[in-house]
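Structure incoming, see below.
Here the complex is missing a single protein chain, while all its other protein chains stay put.
Just so it is clear, A, B and C label the chains in written order, and each chain counts residues from 1 on its own.
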């Protein structure tokens, strides 16, 4: 026995339990699905149908010039919805720019969720009121925010946990590393959900990482990594809920990798044919999150017309409402540009505000 | 079989072989040491004695005001020396600010290696001529440099590998993450040596990471992680040499964690009593790299007076030469401040250069 | 520099015909890759996709993945590995996808890219070109419209170059890649689709880095600008004729080195100057330009050098950006404040 047995360097954590399963965890279509509550399956189905419709509608709005851009989550609805459902009212969601569906599923008004992408302001909802952070465009930068907020809540003794979303590409950023490390060291009540769709815009996963799986990154921080079929809404719901419960009970952070695929291109502005094969898309269509759920419901004789039409009508209503409200052009006050830079505008900003005011009045007169 | 079996996300790497041993790899004092070549042990011993003396001398120079500051590697000599010995002439070393000993062991003139710390310039040696990058002060920032250089050499078809050094604290930086990821994706011929002395200045490892070991971080990048007794020069030499050979033969990068301890404080300016216990230091003294080697040599009847005094005299000569040459105050030309900012000074710099020139002449006249 | 901009080693190029700035940049990269095997392009989505703005379109197909490489998504890693590649003798050309996404690489840029040559007394020059699409006016959502030039021009060791014409886009990028110093190459993204009759066969027309161009002579006052604001200034100069003002326009092209001589000479001629740029005014490039001109030309000035710049606010959302961007009216209003009576 040498000094090497001193605590200074000694593993405090056993690696084995941190390692993810070799295959993505699945429930739908497996014997285990039997134990799933029918009501849960029905509500997940409704949410999936609604989510799919939301993506279609938002994409349509870009064609009509009502949105500056839309990064669709078509094909990823299971992850988006499971993330929202894993949260209690007091918990916080930290979405990436991709995740307006999760934000909407969390309960934020779709029009407010789309403000950033419509271009009338950077955030349309009150993050404190909704417990949803602003959509984060700089990749992975929202992850340390989630850690800090969860840590703060814990310091305050509040029963609040955070769930942060990021893509496979985002895992390469330094902020991903620093956030997971802080979370593990502080044992912050936070869950990191990586939606691995196999691409970062045009860059395939093989050029992004050489890791066995992204979930394996968890080991290096001393937190458990879970590998899940990201298109299996039931599996995602179960794993995320368990991870959040673990965080709440002081068990510390978890890294969840959801293996999925985005049927739509990176955004409406992107041309996916430049970097991926149609048959790859076709292959993934056979593993569609909505279809997977439908099969399960059918197998269990739960997919009656009531459920089907109920979900479809609900989705249509949401889409119609969104369409209509997004067609009204927002009324904006240019003076808002100066209103929120600081609590009190600086002398310089007051001057610039006056200048713009004068210009607008001149414009108006002429 | 579903689409989940498509290559898009599927593990390309098996995790098991990437995991480090549960205990630090050791040779000295173990039965395996028997197979070690006597000549190797002797030369390692000589280098260790020389390295220890170098640290003492450099620290002494700070007291005499000949060095602005010195971050000692006393206690870490095994890692410093093994790093240098693992390199062939054409390979590159990427040292941190801590690693002047490795730089000297690599063959750089000690006076030139200490230029940064003496304060007459930022780098004293020609990195290209020595194949040693400048000592890097911003933590972990040298790691992507090592990856880029190794990658470039590979693209050029040159048989060149790189070894980059960093501390336990440095592993928390985003650059550590990004560098290891790039290295693994590019399969660059580079080895990352983390010297884990259990502290980042005053911050103990437990506040730095919750990982089982730092070597476990390798798994998340898809490269092997090796855990080694950093005070065992023979083990360090074997592991680093093997890792470098692996890199050269196209096997890709390796992360090596050397478990060690620094007997000296962070730098001569630091007061270690504020954050660590004397008995911890005492405990580690019982596992001193020089002593470990001496025991092995003694056990094998190799530590005769010739070796002992030979090593001591050689170290004294080095120290005396260093002492003497560091006592000569360097002659500096302030105009150098403008000579290397760009290939050609800008008009503004030419003007500023003339201004300083005039000031100095005025000073001179008065 | 000039040799760098010559057609050396270029594959047969098309004759003079309308080309966009994006095409000229793409041609400059293609020609640089062809001319020098040490040149390597790397960044996010620069391969199969050809970059989100298609500036690297076709390069991977033509030169292979080793010469034009899709990297992992990490800007510090991209620039940091480029430093290592340059240390080994390569000439990396890095693409940052958008202005705001260069910030993660700030430490590598300031602490290493800008300093390595000086740190090593010239032993390790870093011939790295960092291409950054910058500025607004394209309806981009947050983080896609920043003008970050002031951060770079205040960092000794960096050259900061920004073209405003199709021809300069080609010539300055060739010159930047050929430069032995690191160059921050700022591409005005809203001019990517601007067109001009241009042929890469006349690169000799291209000025070396560090020379401003007088785009329009003028006797009444001088507009000093660069990059995305050049067309606006030329438009303003046109409109000013109605007011009886003969406005000159200077395109700096390079912020570092700064072509003091040319600018000072022009301003001494008019005695009045307005600096125009998109980035926030406070501590922006215009401050340096105004302060410097005033130091040099004080007794020739009829009025203080004024500035027209973006407001001191975070870049606005798409629907409000037109209020932020310096436009013809704001420029002319400012020219009108050049104290014509008192002068």
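One rule holds in what follows: a residue touches a chain if its C-beta (ideal position, glycine included) is under 8 Å from a C-beta of that chain, and two chains touch if they have at least 3 such contacts.
As the structure is a prediction and not an experimental result, all values here were calculated from the model.
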Of the residues A:13, A:76, A:96 or A:141, I need the one that contacts the missing chain. A:141
Answer key for A:126, A:245, A:313 or A:361 versus the chain not shown reads A:126
Would you indicate which residue among A:15, A:28 or A:179 is in contact with the undisplayed chain? A:179
Which of C:172, C:252 or C:306 touches the missing chain? It is C:306
Please identify, in ascending order, the residues of chain B that touch the omitted chain? 68-69, 97, 116-122, 137-139, 169-170, 172-175, 200-203, 207-209, 274-275, 330, 332, 334, 336-338, 341, 346, 348-349, 352, 356, 359-360, 362-363
Footprint of the hidden chain on chain A, which residues? 121-123, 126-129, 133-134, 138, 141, 143-153, 155-156, 174-175, 177-179, 181-182, 185, 336, 339-343, 346-348
May I ask you to list the residues on chain C that touch the chain which is not drawn? 76, 100, 103-104, 106-107, 110-111, 114-115, 118-119, 142-143, 150-151, 153-154, 156-157, 256, 258, 279-280, 282-288, 290-292, 294-295, 298-299, 301, 303-307, 311-314, 339, 342
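The working rule: only the chains that are shown with their structure count from here on.
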Centre to centre, by mean C-alpha position, how many angstrom separate chain A and chain B? 41
How many Å are there between the centre of chain A and the centre of chain C, using C-alpha atoms for each centre? 36
Within chain B, the set of residues that touch 2 or more other chains is 174-175, 177-178, 181, 185
Where in chain C do residues touch at least two different other chains? 71-72, 74, 76-77, 104
